[in-house]
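Omission of a single protein chain aside, the complex is shown with its protein chains in their original locations.
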Amino acid sequence: MFLWVIQRDLLLAMRQRADVLTTLFFFIIVVSLFPLGVGPEINMLRSMAPGVVWVAALLASMLSLERMFSSDYLDGTLEQMLLSPQPLSLLVLGKALAHWLVTGVPLVLIAPILGIQFNLSTDALLILAVSLLLGTPVLSLIGAIGAALTLGLRGGGVLVSLLVLPLYIPVLIFGAGAVEASSAGLVASAHLSLLGAFLLASLVLAPWAAAAALRISIE
Amino acid sequence: MLKVSDLECVRGERSLFKDVNFSIEAGEFMQVNGPNGSGKTSLLRMLCGLSMPAHGEIRWCGNAIRSLDEEYHNSITYLGHLNGVKDNLSALENLRISSALAGNEIDENKAYNALQRMGLGGREILPVKILSQGQRRRVTLARLLVCSTVLWILDEPLVALDSAAVMLVQSILEQHLEKGGMIVMTTHQDINVAAVVTKRLQLN
Partner (left out) sequence: MAINWFKYSSPASFYSLAGKLTPLFSITAFILFVVGLYISFFVAPTDFQQSEAYRIIFIHVPVAWMSMFLYLIMAGWAAIGLAFNTRLSSMIATAIAPTGAMFTFLALWTGALWGKPMWGAWWVWDARLTSELILLFLYIGFMALQAAIDDPRRADKAGAILALVGVVNIPIIYFSVKWWNTLHQGATVSLTQSPKMATTMLTGMLIMSLACWMYSIALVLMRTRTIILERERHTVWVSELQGAA
């Protein structure tokens, strides 16, 4: 059943590839805008790169949050999911995982290429990819709570950013921090372990909170 | 089996209905009537546990449905006024996925047969978005053919259906009742379901 949810959402994403690509291109464009805004000075860009890529990843992941539940809500399939004999939190976990596979994984794959634009070292590029790999699922999981809370509200898309962006801050700090540490020649393992801890904590808590939020929103 | 006592529904500041009492046993059919806005859909959603009554209690086999929760979901099938089908998936995919989500995995053959019986033969693998409203409704109703639940809660199942399909649905419902199933439904259309006991609930 858990697998059915993931399979279904991936199938739907395949049928609407444009949505997936929009998020990815948004990410690429935002990252590419920064050098144009602050100038092409290579050392400054290198020191900015971790923050820029991570902020762009936050925004890109958030951009697609509204879709996580709203289309299912509008056509009545979400109602059916709530009536499933499986625990709702498991189902939410499946949907968050599918969201990550569709929006997070492409970011992880493309980020090292964008890092090259900022002249990051090979080590830093690797750490960037690893930090995104650990951090983006947390974004999807926390985002699920926001998406569930704002389900069906007018202006839900803007509202969801107001709710989840402050909660994304720890991920941003340690995600970008890991890459910075690595470019400064330090060990990034402490940052990465903390990101891993966030991931575990949100895997346990977020689906539960999001499920409670969904029940409230659909009532 | 299903017992409802002193149910009250409040929407905003208005009380839609109160002091609703009824019970349904195996093989019984209940039709909920009432004008638009009388709370028919709200009542059915409460029976599923999707929304909480302002007052009163709903019991299934003696236990409050709130405490049963997921266990209760194993015994019911709810078809709402929304079809609950995905436009970008085919009829076959929709049926298999919605059944699986309801805890009832079915193989392709079974799904094919059900769709065939609903008169969708030859359209199984078309995306649902190119089907007509009535055909989409048939995709939704095909779930009734494959599910093994006892209590069916149907909100306007006949909307957009032609007369042949209405006859078909009627026979499906009758079969379910014969097997000892229970049905609660709303409809504005005339349908004569033969049942051992037919109850009517009037909301206004």
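When the chains are written out, they are named A and B in that same order, and each has its own residue count from 1.
Keep this in mind: contacts are C-beta pairs under 8 Å (C-beta built on N, C-alpha and C of every residue); 3 or more make two chains touch, one makes a residue touch a chain.
Values in this document were obtained by computation on a predicted structure and should not be read as measured data.
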{"item": "Residue touching the undisplayed chain, where the options are A:A13, A:A124, A:I145 or A:V179", "value": "A:I145"}
{"item": "Sole residue of A:I6, A:V105 or A:L163 that reaches the chain not shown, by the stated touch rule", "value": "A:L163"}
{"item": "Hidden partner interface residues of chain A, rising order", "value": "145, 149-150, 153-156, 159, 162-163, 165-167, 169-170, 173-174, 177, 198, 205, 209, 212-213, 216-217, 219"}
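Here is the rule we use: only the chains that are shown with their structure count from here on.
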{"item": "Mean-CA-position distance for chain B and chain A (Å)", "value": "37"}
{"item": "Of all residues in chain A, those that touch chain B in their complex", "value": "1, 4-5, 8, 11-12, 15-16, 74-77, 79-87, 218-219"}
{"item": "Residues of chain B touching chain A in the complex", "value": "48-52, 70-71, 73-74, 76, 78, 80-89, 93, 97-98, 100-103, 105, 127"}
